[in-house]
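Note that one protein chain of the assembly has been removed; the remaining protein chains are unaltered in position.
Showing chain A:
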């Protein structure tokens, strides 16, 4: 009796696994990436193109860059596509990843209430824009989640010479880009967003882009294979195929072709 129950249970578990994997028969890799690439709709657009040509299904787990790198360190993903150059280089240097390759870039935009109480619209550069917000003490919502955008934001505060620790106007959301934008919209606060998420974000309310275009706001994405020497189960061949494709002319064309409205969201980096 107990044996029969056990058999039934095991088969039930395996059947659900089978049902799900049957939907995507063949090879698959886990790609740990950022919320910005997933939520902007880029993956929904380019991955079917890759899957069609290679027969490899790509399962995207969208996290902040810091968390994605963590998942890679633990060996829970095959490939990473993230945007925090310093952290990526460290990841490879420590032997967790194999060779980082440039993929594409977009840029960060400073968004805030249309009334722009801090006068950011007239800023002469990024540091000045951040300085004006701090000087006015306007509400700011930070990702606060060790994501690539969070790392960039902290660099910009540093370059503006502002210490945000303990400031009443500085709110750490500890959340992804979308929830952070939802908060900023609700509070009429300023925040830093990547252009992709901003373009596909629908609950803008009174928010608008108040500052953009400084070359310092450049936001490059890199791709790397999780080191198979450290994690032998990593799907090396399939992962390398994906990396080769996304950095190839075909991959670059697919990235360029993705648009919301008439706006191109990501620009491939040719090497």
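Worth pointing out:
In the analysis below, a residue touches a chain if its C-beta (ideal position, glycine included) is under 8 Å from a C-beta of that chain, and two chains touch if they have at least 3 such contacts; residues count from 1.
Keep this in mind: contacts and distances are computed from a predicted model.
Between the listed names "ABC transporter permease", "TonB-dependent receptor", "Solute:Na+ symporter, SSS family" or "Aldehyde dehydrogenase", the UniProt record for the complex's undisplayed chain reads "ABC transporter permease". The residue touching the chain not shown here, chosen from A:127, A:160 or A:181, is A:181.
Those residues of chain A that touch the chain absent from the view are 5, 9, 12-13, 16-17, 19-21, 23-24, 30, 35, 39, 43-44, 59-62, 74-76, 176-179, 181-182, 185, 200-204, 231, 233.
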